[in-house]
Structures are given as structure tokens and as C-alpha cells.
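Complex shown without one protein chain; remaining protein chains in place.
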Amino acid sequence: MIDRPIHVRIVSPITARNFRPPAVLEALGGLGLKVSGSQIEEGPASIESEFETAICAPDTIRRIVEAEREGVDAVVIDCMADPALRAAREMVRIPVIGPSQAAMHVAAMLGHRFSVVTVMRRLRAQFENAAALHGLASRMASVRSVDIPVLALEDDLDATQRLLVEQARLAVEKDGAEAVIFGCTGLLGCAGAVRAGLLAGGIDIPVIDPIPNAVHIAAALARSNLTHSALTYPPPPEKDVAGFEALRASLAAAAQ
Amino acid sequence: MIDRPIHVRIVSPITARNFRPPAVLEALGGLGLKVSGSQIEEGPASIESEFETAICAPDTIRRIVEAEREGVDAVVIDCMADPALRAAREMVRIPVIGPSQAAMHVAAMLGHRFSVVTVMRRLRAQFENAAALHGLASRMASVRSVDIPVLALEDDLDATQRLLVEQARLAVEKDGAEAVIFGCTGLLGCAGAVRAGLLAGGIDIPVIDPIPNAVHIAAALARSNLTHSALTYPPPPEKDVAGFEALRASLAAAAQ
Amino acid sequence: MIDRPIHVRIVSPITARNFRPPAVLEALGGLGLKVSGSQIEEGPASIESEFETAICAPDTIRRIVEAEREGVDAVVIDCMADPALRAAREMVRIPVIGPSQAAMHVAAMLGHRFSVVTVMRRLRAQFENAAALHGLASRMASVRSVDIPVLALEDDLDATQRLLVEQARLAVEKDGAEAVIFGCTGLLGCAGAVRAGLLAGGIDIPVIDPIPNAVHIAAALARSNLTHSALTYPPPPEKDVAGFEALRASLAAAAQ
Amino acid sequence: MIDRPIHVRIVSPITARNFRPPAVLEALGGLGLKVSGSQIEEGPASIESEFETAICAPDTIRRIVEAEREGVDAVVIDCMADPALRAAREMVRIPVIGPSQAAMHVAAMLGHRFSVVTVMRRLRAQFENAAALHGLASRMASVRSVDIPVLALEDDLDATQRLLVEQARLAVEKDGAEAVIFGCTGLLGCAGAVRAGLLAGGIDIPVIDPIPNAVHIAAALARSNLTHSALTYPPPPEKDVAGFEALRASLAAAAQ
Amino acid sequence: MIDRPIHVRIVSPITARNFRPPAVLEALGGLGLKVSGSQIEEGPASIESEFETAICAPDTIRRIVEAEREGVDAVVIDCMADPALRAAREMVRIPVIGPSQAAMHVAAMLGHRFSVVTVMRRLRAQFENAAALHGLASRMASVRSVDIPVLALEDDLDATQRLLVEQARLAVEKDGAEAVIFGCTGLLGCAGAVRAGLLAGGIDIPVIDPIPNAVHIAAALARSNLTHSALTYPPPPEKDVAGFEALRASLAAAAQ
Partner (left out) sequence: MIDRPIHVRIVSPITARNFRPPAVLEALGGLGLKVSGSQIEEGPASIESEFETAICAPDTIRRIVEAEREGVDAVVIDCMADPALRAAREMVRIPVIGPSQAAMHVAAMLGHRFSVVTVMRRLRAQFENAAALHGLASRMASVRSVDIPVLALEDDLDATQRLLVEQARLAVEKDGAEAVIFGCTGLLGCAGAVRAGLLAGGIDIPVIDPIPNAVHIAAALARSNLTHSALTYPPPPEKDVAGFEALRASLAAAAQ
């Protein structure tokens, strides 16, 4: 029996400010669950490409190492590219959860096939590759997009949500989806409206908001005393690294 | 923010008495989580075959319908065959979790490949079929067994745990497993000892105890306001059923 | 050389009366082949859901155990959900054939990809899961439906057949099917008309009527002296069962 | 109801004489089933390579075209490489069955996984490729060999059968097979002895003798009025062919 | 360091004359690369079916054996059915490349999914089977066709190219292709025009012309001192062959 609250840290791997007000993250907590946030300082304003996924990784690892050192119970990376997920798991022993991986596994548990509805068409290969890596390619129905850049999602939130409903509906009717995942954590908070929009059209399926889902899965793992395998994610051998001073300082502090 | 405790019901689909003392199940609860149990009255003493998986289903469905009617938030079926999982989901709208399905998805999140260590060799096809259905065949390394019947697992618990450690070690060294799932819910409570046994041999991997894992995943879904897809699991059409009086009475009560 | 007729029993796992007149089943026989029927007494009027598939199982197993005791050579279960197939195989050593499994394997032998044309949209996941279990997911093109309930299929047989032709044609033209399987054994006898309808549109593909196909495959196995593997389907261990008196009586009679 | 005997022709795609005495093939018939044989005149003495599989094809097609012209109901090709199967199906409308394809589908119906026990190690890739083409790769446990050339199988039949039992046993114990297929039609007639040998070791699994199995499957298709899809196997366009006089003469005769 | 030119032989497995003027093949050479051609004498005028693929094989093998004897470094078979590829590899130790296999692997390297745009609809199953054999089924988006016979492709080259652009565009927009392969070597030389046509519509993807691609891959293998595995493609055992005098003479000459 676990009688203390679980503390989940959400690490935002982008440098755009004001995108994740702390109050929004803290509101994800509740009875038995504390949620806090941190953000990287070196990397892209937002993530919509493999290039940006690559360059956000070093500082994301740093923030995750710091989270473990601060005593949090689990970490969620705040991007559907799951950047630095595998690398960060080599550096800490608390659970590190990628919202894309967690959402795909939960969707596969709840419905026959799932679709991802994301921001840009260009992310399709990235999501299909992720499904293949997770072993879930046979359960993915499609990847669809509303063609709005991440940082513009909230410019007209009603329009964004209407487009999400429309693409989710097409995923069901054309592609055979029976569950839907938002393909961008920037859509945090839209699940209720999108599910209502689908229900209004007679479609009753799970609409997975990846960050709340990942937070609760991360807490579930912590409560079950589970973390990633050290055989899959062993710590790297000690060796010289050139550059990355802030990251190396965090690693040195953690090693003490 | 969810500020009331989540109530998870564990439905035991076997008729053997004294196998699941209520105190054991209640002890799985904690801050923000209440756990209770119920058990079927018609069906097999224990489940080690497809035949027993089939005949436990009607009364298991009854207990799950009753659980929803009583207001619990989610249900876990207490058997690694996940009996009646798909049928029960058609009858209720609260999340119904099969411990095998939940364990496989969590194992796939935490390590590269997982093995199931179960009671009897004869269950191998059943677990491999389950992995294929969940889309996770590529992530399953092997199914191994200790060859002890379910109802004899606790006769010599030390011996059972030594055999579990041995088969888990072989799963890692011969089959490439990087995480392990117990293939019988009768092994509840053995994960700590088995993980310690593996660590003593230098193997640091997740050992998934399916019932606690399923309970925390079920609670996570309830906290995220998610349940199974009504498109995958629509309620059956109304029609005549002969026999199954107790089940029909429960369904009639639920329909009011 | 086998010089006696093979006797195949068709077990109908539904309780609706007058759905399978004995003469229809007997007419499937011929030179070297005798066909007879039996029907369950406890269970659903018809099968269109996972729930109904579950509750028809116990009495279906009973009828199959009785068939073996009566000396028939092989059994075909009269429903495309293949209910109780795996459980029944554990209880008898004569071949037990599911018409869905047999039809998918035959379709895969005869054409590049096959589609299932069934009664209700809701059965799609069930057929896709079956194809995955049989290892044939890569050979299934699609599952399509005419949206007529089982017990209404014969209300307007011409309309039913026109809809079957239309969905089969779309399976070929839109989904890439090169063979078609009826997804409900209630469509028995429609293959000739549907194949003629497709040929009229220039489409020359196999149209598999699942019951005749399963009967002839079952007889082929009996003639080859083959039955299911006792390693995959071992008899269950002896143990207490509560309820299911009629089934237990049949099992006890068979065990003598 | 089919009240005339079905006539199945076995076409032997090798030029070695005395390998298939007509009486052996005719003995495969029985009540409602007539079996006859024919043999090619140009090609290899036996088939143990891709090269031999390729050069036996033209005359095998000729013999199959002739069989249809003679009015037989179905053809079985007498080699586990299924040589010319796809090409021959383009030239005739009676069912043409490859014994390898038929055996793999039947094995997949009867047990969880199957192994092929064949003559030479070099055939492994060929059988694994065949399983991939049939969509059954996930159901194949292994390919094992006794390392005896085809034409020497009967030199010491007892030794051959002992080696078959040994390899089948290893397939079960090491590779997870739950059914076994002979990987050479030259082993015709050995199934009874091999199954007995396995049973003596406590292993009760199907042992599939490919030629009898293919003959009965071919007859089942003929009785069900089914043949291969003309969409998958359309007749080739008319065009000039240089060489292959005997084949061209048969085609010209068939076209009249 | 390789300081002599590599010599690649293109073997045309069809008997139509004037289809491959030597100058066209020689023009594929360049600095460090010599290209020459040969053609079969027995077989079909062109290849559009499994039947034609089968009967072109014996003489194609002969031409490949001769090429090795003449000292060329690598062979490319000039047909997208890759006829005789596996058989020929058993007979020689220089690399033998099928243009379909090489194009699919290169397409999979360059883009997320690829489509094949070919001449006739009937070739779809053949290409899907090839992708399955190569292990690349998950990377193939679709097979589309322009419905022009091989020997008529150049009758109106502009029309052919317009149809290729149209089908390639549909492959991208409807099927999710991100690279395109020509599904007939008779389209040699059209890649530039088709790529320009796609670019004019804003689609910037690789358009793979299979013969130049295969020639450069063959040369790359020769430069890397790599050839096919003798374990996958061992030479056939010595044995009697009836017929095929020209082929046997070439083999005898090569064996000296």
C-alpha cells in the first residue's frame, strides 16, 4: 500500500516560453498525485521535424537527470516525438515515459485500431516508425493531420477543435479507427471537446489526450514499483565527451 | 483534478474458495485507491485450459455487470487468460482490464522484449495467441513454465519462487527477454522475491506482477476518464437467451 | 483406401428453431459423405456479438462431446465466430472445424487476398482478430457488411443477395480482394447466386460458402487420418466444476 | 449433392523412372475418389534446388494442361517445392494444388505451430520463403532435415524413418512445433511409422503426409465447386513463344 | 582500391527483337563501368504473367552461366519479375541482380514507403509477393498500373509518360507512397520525364528506373567484393537432366 503522493515531472523539450504555464501542469495532479514541470534552455522553439527532435535531446536528458536528483518519482517528456526517451532511460532509474508510446499502448488496449490525429502531414512517417518500434504497426489505422503548426494551435481554438473532430471522424469512417490519439501535446485539454464533437455525430470512441494519459501511466508504474529494464537501457560506459558543459555538470552532480 | 478515491473491483473467475482472501485484495489499495473483490459461483475451481476459460465466462460477465451497477470505477479480471474480457466490455461502460493484456503492454513499454513465466507448458499457445491479438507478437521473447498447477503454487512457496527465478533467468539468457511477466495471477505477491533473486544473479529487469499492475492501470484509465471503445465493443442486440438465469437477472436489473 | 462413408456432424450453436432444417444439412452429403446436425439448448437465439459467442460455448462443447461419443468422424461448428473451437478440441480427438478458420485458409490457397462479407459492421474486429490468430492477417483485404441481422437474412433473399454482390464487388475494386468469404453461416446456399452476380460484372473469383467448405475440409481430414494436435489442445486437468450439469453429465458419460 | 467420384491427377515433375509406381498413387483413392498419375519427360531426375525447380516447370505445365483436357477434376503437383504452381493455375480452370501450400494451411489449422522435416538442409530458405508467401511465417516453428538425398530415401527405409522421428522430436522439444509436415513427397507412406515413433515418446501431434493430404484437399475443393481465382491467375495474353514445342502443342490442343 | 572498370552484363529474358538496342545498354556505362547485353533464344516474346516468367527461366540461366564464363563481373536480369534469379544464383558465383529486388531495397532506403507503377493490373499479386519475400511488405504502399502491354509502351511515349505521372501522383496522394518504382524494365529512360511531371505538381520523390539502378547496385557489389551467399544458393547436386540441350552444353562448358 502506497500512502504518499506520487510526484510526476513533465519535461518540456522546447524553448518557446509561455507555452506551458505551470498552473496547467499542476492542475493535472489530484488526490495522491503531484505534477510539476521543467523546460529546456537549448533547443528548438517547437518540434515538428526529425531535426528538431534531434537537437532538443541533450538538454532534455539534462532536465530528466535533474528531475531524478530532485527526488521525483517519474518523468513524462512533453512531446509526441518522444525525444530523448531511450537515451534518457540510460541515465536514470526512475520511469521515463514518452507520451506517444504510452498513448499507443493504451489505445491498443481500449480499441481495435487507433489513429493519430496530428498537426502536420510531415509527421506521418515519424508516427508510423514509432508504431513499428513499439510493435503496434498492426494496430495503427492511420495518421491524419489538421495542418496547423504547433505554435499556432491556440490562435483559433474553436477552428482547431473543429478540424480535429473532422479528421477523427474521417479516421473512423475511412481508415477503420476505433480510438483516436492526439498527435501533438500542444493539444492538451482538447479531448473533451473533440470527444463531444464525435459523440454528436454518433461516434463513441476513446479520445486520448497524451499528457494526462502519460502522467497517470507514469504514476501507475511508480505505484507498481516498476521502471524500465536496465538490460534494455544500461548506463553508458564512462568516456570523454567534448562540449555539452551544462549536461556534463548535471551528470557529474548526479554521479556524486 | 480528481479528488475522490478510485474504486477498482477485482473479479475472480474461479470457484475455489480461500484462494483470494479479501484482505489481500484490499491491501492493494492506498492513497486515492480502493480495491474490492468478488468471485463467480458457476465455473471451474481454477483455470488452466481453454475449456475452463470458456465455462467461467458467463458468471464472470455477471459479476462485472454487477460491479458497474454498484458504482465501481473499473474492473480487473483475476486470471491471465483474460476470460470474458471482450464479452464483458460489450455489457458495461466502465473500463474492464485483463491482467495479461495490461501486463504485455506495460512490459513492451519498459523493455525490448518480454517473456511470460507461467504455471503449465500447455498455456504457451494461449499466451502467444494473446500477444498476436494485442499486436505484440514481435515483442514477446518466449513463454516458459514452472510446471506447478495453479492450486498447488503455494504448497511450497520457496520452491515456487526458486523455479520462477530459474525460468526468468533462462528467459533472459536463452530467449533474449529483457522483462518478465508472471503468467498466472496465483503468483500474486511473488514479484519482490523473484526480482531479488534475479538481481542476485546480476539481472536487473522489470518483474511484472499482473494484478497490482492491472489495478494501477485500471485506476489510471479511470483518472484519465478513458474506457474501451464502444465501436469495438458495442452492446449486443436484444434477443432471446435460453438458460443462464442468474446472468439474465443481473442484465435485467442493470437495464432498469 | 477408405471405403466407408465419412460422417460429419454440424453443431448449431444457437437456440433459434427452424433456422437449420435437417434436410438442408443432409443435402450437403453425397457419395462417401454423410452429414447430420444437432443444436444447442442453452444460449442465444443467434450470434452477432462477443457476448453471444461466449454464452453459446458451454452447450456447444456438450454437443461436440456427444457427437464424438456417437461415433461421428468430424464436427463442424455452425457459426462464423468459430465459438468454442479451441475449448471443444481439448475435449475430443475427432477433428473439430471452425468454418471461419477453414474458409480463411482455403481462400488464402485460392487467391492472393480475400475479403469477408458479413452481416453487421460490428463483426469486423472479430474477423480481423481471427485472421491474426490464424496467421493470415496479411492475406485479408477487408471485412465488409450488408447490415442485415442474422435472423432477417432470408426475409428478402433477393435483396440480401444483391447486397452481397455489391459488397463483394466493392471488396474487389476498392480493397483488392481476389476471393470472397461469406461472414455468416446463415448465408448458406447463396454462393451460386453471388458468384453469378459477380461474373455478370466480369469478376471471376471464388465465393466461399463456409459450411459446405468446412464440411468437405472436415471430411478430407478424416480421410487423411488427421486431427488437431494434442500438444496444442491437451485435455484439461480433472477438477471441480460448479454448475453446468448437462455438460458435466455428457463429460462423465464420455469418460466411461 | 455430388454423386460421382472425383478424379484427382498427380503430376510428377521429375524424370526419374520407377519412383512413383502407378499402383501406389491409385491406392490413394477410395469411395468417391479416383486417383491417377502422370510424369514429365523433360527436366531433372529429382528436385533438390531452385535450379531443378525452375527447369521442371515447362513440362509440368504441359502435363497439367493435358490433365484438364482429359477431364480430371483437380491436379496435385508431386513435389514439395510446389513447382509451376502459379504458372499452371494461369493455364487451367480446374484446381491445381501444391502439396507444400496445402500441408502448411492444414498444419496451421490443426496445431499452434508446425515444422517441416525435409531431406536436405539447403531447402530451408525455400520452405521459409513459401511460408512467407502463404502468409504463414508466424506459424512455422522451424525447418529441419535428415540429410538424405531424395533418390536415396528408400535405400534404408528404417533408418530414414528413425531420422524423421528424431528430427520431428527435436522440432517439438527445441523449436516449439505442435505439428509436423514431411518436406519431401518422396516420404509418401512414412507418416504412420513416424507418428507411432513420436507417440512412443509421448508426443501426440499431427504428422502430415503431403500427398494424401493434398489429394483430399483437392477433392474437397472439387466437391465444394471451388477453384483458384481468375483475378489472381488470369490466362496470359496471346503472344509468340520460341521453343517448347511439346508444351505449345498441348496448349494449342487445349485451345480448340 | 579498384582501378579497372567493372563489367556488368544485362541479360534480356525475352525473345522479342529490337526491344533492347545494344547502344541503349552500352550508354548506361561510364567512368569505371562497362555495360553489355545478351538475350535469350527460347522463351516468350515478352513477360506479363507467371507462365511467361516460368518458361523464360531455362534460357536465362544459360545466358547467365555464359556471362560468368566470359568474365563479366556481375549480371542484371532485364525484367521486373526477376525471372530465374534464385535458380541462376545457384549456378554462378558472380553477383546476379534482379531489378525488382534491387529497386525495392533502394526505395526502402530512400523513402518511408514506395509504390510500384507497372504495366498491367494482373502483376499486382506478383509484386506484393516479391515484397513479402524480400521482407519489405510493410514498406510497400501500393501497386498501380497504366494498363498498357509491354510491347506497346513506346507506341505513344508521351501518353505512357502522362499515365505514369498520373498513377505515381495517385500513389502518393491516395496510397501514401513517398517513392516510386517503375514496375517494368520496358520503361527504361522514362524516369526523368516522370520525375519532372511529379515536380511540376509539387511532389519531390525518388523515381526509380530499375535497370540503371540495378546496374549501379551490381557494380557497387562487385567493387565491395560481395556476392550472394553460397549457403542460400548452393550449387545443385549433380544429376541427370532430360532435354534442355543448349543449357546443359553451357553448364558442361562452364564446368571444365
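Observations on the model:
Order of writing sets the chain letters: A, B, C, D and E. Residues in each chain are counted from 1.
We take it that a contact is a pair of C-beta atoms (placed from the backbone, for glycine too) under 8 Å apart; a residue touches a chain by one contact, two chains touch by 3 or more.
Everything numeric in this text was worked out from a predicted model, so none of it was measured.
Residue E:His105 is the one among E:His105, E:Arg121, E:Arg162 or E:Arg248 that touches the chain not shown. Per the touch definition above, the residue from E:Leu151, E:Leu170, E:Ala193 or E:Ala220 contacting the chain not shown is E:Ala220. Summary of contacts with the chain left out: across B:Ser36, B:Ser138 or B:Asn225, the touching residue is B:Ser138. Contact with the chain that does not appear here is found for just one residue of A:Ser12, A:Ser38 or A:Thr53, A:Thr53.
Contact between chain A and the unshown chain involves residues 15-16, 41-46, 48-55, 57-59, 61, 84, 86-87, 89-91, 122, 125, 129, 132-133, 149, 151, 232-237, 239-244, 247. Residues 112, 138, 176, 178 are the ones on chain B that touch the missing chain. One chain is missing from the display, and on chain E it is touched by residues 1-5, 27-33, 95, 97, 101-102, 105-106, 108-112, 134-139, 172, 178-179, 203-206, 208-209, 212-213, 216-217, 219-221, 223-224, 226-232.
Quick note on the criterion: only the chains that are shown with their structure count from here on.
When the contact pairs of D-E are matched by residue number across C-D, B-C or A-C, over half of them reappear in B-C. Mean C-alpha positions place chain A and chain B at a centre distance of 27 Å. Centroid to centroid, with C-alpha atoms defining each point, chain C and chain E lie 44 Å apart. Under the contact definition stated at the top, the residues of chain C that touch 2 or more other chains are 112, 125, 129, 132, 137-138, 178, 232.
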